[in-house]
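The complex appears here minus one protein chain, its other protein chains still in place.
When the chains are written out, they are named A, B and C in that same order, and each has its own residue count from 1.
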Amino acid sequence: MTTQFDPQALAEHYAKATPQEILSLALEHFDDLWLSFSGADDIVVLDMAWKLNKDIKVFTLDTGRLHPETYQFLQHVREHYGIKLEVLSPDHLALQKYVSEKGLFDFYQSGHGECCGIRKIEPLRRKLSGVEAWITGQRRDQSPGTRSHVPVIEQDQAFGNDANPLIKFNPLANYSSEEVWTYIRMLEVPYNTLHERGFASIGCEPCTRPTLPNQHEREGRWWWEEATQKECGLHAGNLIAKN
Amino acid sequence: MTTQFDPQALAEHYAKATPQEILSLALEHFDDLWLSFSGADDIVVLDMAWKLNKDIKVFTLDTGRLHPETYQFLQHVREHYGIKLEVLSPDHLALQKYVSEKGLFDFYQSGHGECCGIRKIEPLRRKLSGVEAWITGQRRDQSPGTRSHVPVIEQDQAFGNDANPLIKFNPLANYSSEEVWTYIRMLEVPYNTLHERGFASIGCEPCTRPTLPNQHEREGRWWWEEATQKECGLHAGNLIAKN
Amino acid sequence: MTTQFDPQALAEHYAKATPQEILSLALEHFDDLWLSFSGADDIVVLDMAWKLNKDIKVFTLDTGRLHPETYQFLQHVREHYGIKLEVLSPDHLALQKYVSEKGLFDFYQSGHGECCGIRKIEPLRRKLSGVEAWITGQRRDQSPGTRSHVPVIEQDQAFGNDANPLIKFNPLANYSSEEVWTYIRMLEVPYNTLHERGFASIGCEPCTRPTLPNQHEREGRWWWEEATQKECGLHAGNLIAKN
Partner (left out) sequence: MTTQFDPQALAEHYAKATPQEILSLALEHFDDLWLSFSGADDIVVLDMAWKLNKDIKVFTLDTGRLHPETYQFLQHVREHYGIKLEVLSPDHLALQKYVSEKGLFDFYQSGHGECCGIRKIEPLRRKLSGVEAWITGQRRDQSPGTRSHVPVIEQDQAFGNDANPLIKFNPLANYSSEEVWTYIRMLEVPYNTLHERGFASIGCEPCTRPTLPNQHEREGRWWWEEATQKECGLHAGNLIAKN
């Protein structure tokens, strides 16, 4: 990482920039740069990044409970773009212990925290330790409760620290769901077929459901919990920042 | 029908009225008043009318090609509201001739006109002949191409005429899809389960498909045809009025 | 019909004949011969007949409540074999009256008799009046309770009478379900995709369900009724014969 990279100043400077301008900045400044892809409508940020640099490095978190359609889509993306797609899995000893003790649907009773912690956060932490910068598909309009202040560039305090600073790019922060879908349809970008069956936001199979017409997409995630807790922890900074 | 009923003047007077005010007007003025229910999100107008008058007369057009879920919903509505629900079927001789000659999916080649003519328009015409007034769930926002000028009250020139005037009430003309769905969710009105699988607008099974997030609901109907032809003829006046 | 055709004597003579031999006999003796096709695994008898005579006349009963997959299959068969496929519909006045009065799922309470009577028997009677002979896909193994004595050839007493004799051919009477499916797979005959989702026997959508492994196919039909009533009336002779 170049020492002169000042995320706060750049976030202000790029506050109104296009996703492509933000991605270009990221690609220019960092070699050890990874794009986190979830298999949902963040395909847009992957498509944009890939068009700027065919060697973009991409990883995804295979929690072991994704929809069959999501696994198919991940493979389709891998082949369509000719990228390698690093697939991260949860630590099996922690997973076995959790599931054997609490069963396969504990999150409905105890909340999604422990399960997301094992299936998503630990593998992500493992991946990001030592990485200089990452790119996400987060948008402010995805969650009025927790994402309304997402900056386009930030220093990641959840997975990095002052000794090992980690820069986080959110090039779609200002994009609306409508813009994302206009992009997908106009540019004929591949998408997860679950989006044809009422799914807007997509996560793990037991924790995602389709939404009704005009229902906010976040209501399709962890619907048995309070809106302010509808983050898996991948973007823990959103919650920290609010306190 | 009371002779002094002036649809054009009342349409202006009620242009900004609530759906309930328009329904009250209809119920006050007409005994021979029928609500046309399609088994989709027009459940809202049925719910509103029923709350004003438990004896509201309702009919539906069973084209013989509805989704299994729509038949289940029609029955659920019949039982939930305790209404009779008149179910109209297409003339079997015309239907047999058409389907035997042109097959079961002719509309994909020849357009939906002939099929809708037999399965929807003829039974509707049969029903409305001799009826004084009817109520629909049409909304302006359902179809930018054909419904953007739907008045709240009109004289129906498609199914009535000067000798046998027919008044048509469109109490939801000004309602948005968002308002419809807020009503359904807030008042816990029953809805067609297809709405949980990506369907916004619902018609016959082979001629309806789910829409993607942020795609206009009308793109889920007769998608192989031009936008300006996306009316089955039930609301033929919308097309006449535009010429 | 040739006067010398003696169904009982021929039934004995052809008791062990192949389906093709029985079909050849039918095709030789009758011009006014119709094959009744339901859109299920009776595709085998249609395939056999068509291979003997490309001009085989075929009809089907569109009850108005078939599965979407069955409508697609009927169309596929129409195109694959290049046949006309006469599609019969229920009398709309009788249908409207029944459904408006008793609802769309009355059969679950009152039994399937009245509904089958309107949707299947009346159109079939209309079709067979004046016809000399028809071919079905009935098999003895389809229903231990009602079909175990189906002869390969019979005089139809349910839809014909002595003044207007009607001959009924059941070329698959001796075939087992296993033979039917071996035929379909070996000869790559098209089949209803419902058969890929656990459906063995296929009728109307609300009155058909998939069966479990090793469950008799007839348990997927009118499962809320007694086994001895599991006939829609198309083959009413089976019930008459037992008394």
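We adopt the following convention: a residue touches a chain if its C-beta (ideal position, glycine included) is under 8 Å from a C-beta of that chain, and two chains touch if they have at least 3 such contacts.
Fair warning: this is a prediction, and the values are worked out from it, not measured in the lab.
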Considering the complete complex, which visible chains touch the unshown chain? A, C
Residue, one of A:Q96, A:S148 or A:N164, that touches the chain absent here: A:Q96
Residue of A:L88, A:L212 or A:A236 touching the missing chain in the full complex: A:L88
Sites on subunit C contacted by the missing partner chain, in the whole complex: 41, 177-178, 180-182, 184-185, 191, 195-200, 210, 212-215, 217
Which residues does subunit A use to touch the chain missing from this display? 62, 64-65, 67-68, 71-72, 74-75, 78-79, 84-92, 95-96, 99-100, 103-105, 123, 205-206
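Note that in this section only the chains that are shown with their structure count from here on.
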Classify the inter-chain contact topology: is it line, ring, star, complete, or other? line
So the chain most remote from subunit A by C-alpha centre is C
Subunit B to subunit C: how many Å between their CA centres? 37
Any idea how many Å lie between the Cα centroids of subunit A and subunit B? 42
Round to the nearest whole Å and give the separation of the Cα centres of subunit A and subunit C. 55
Two or more other chains are touched by the subunit B residues none
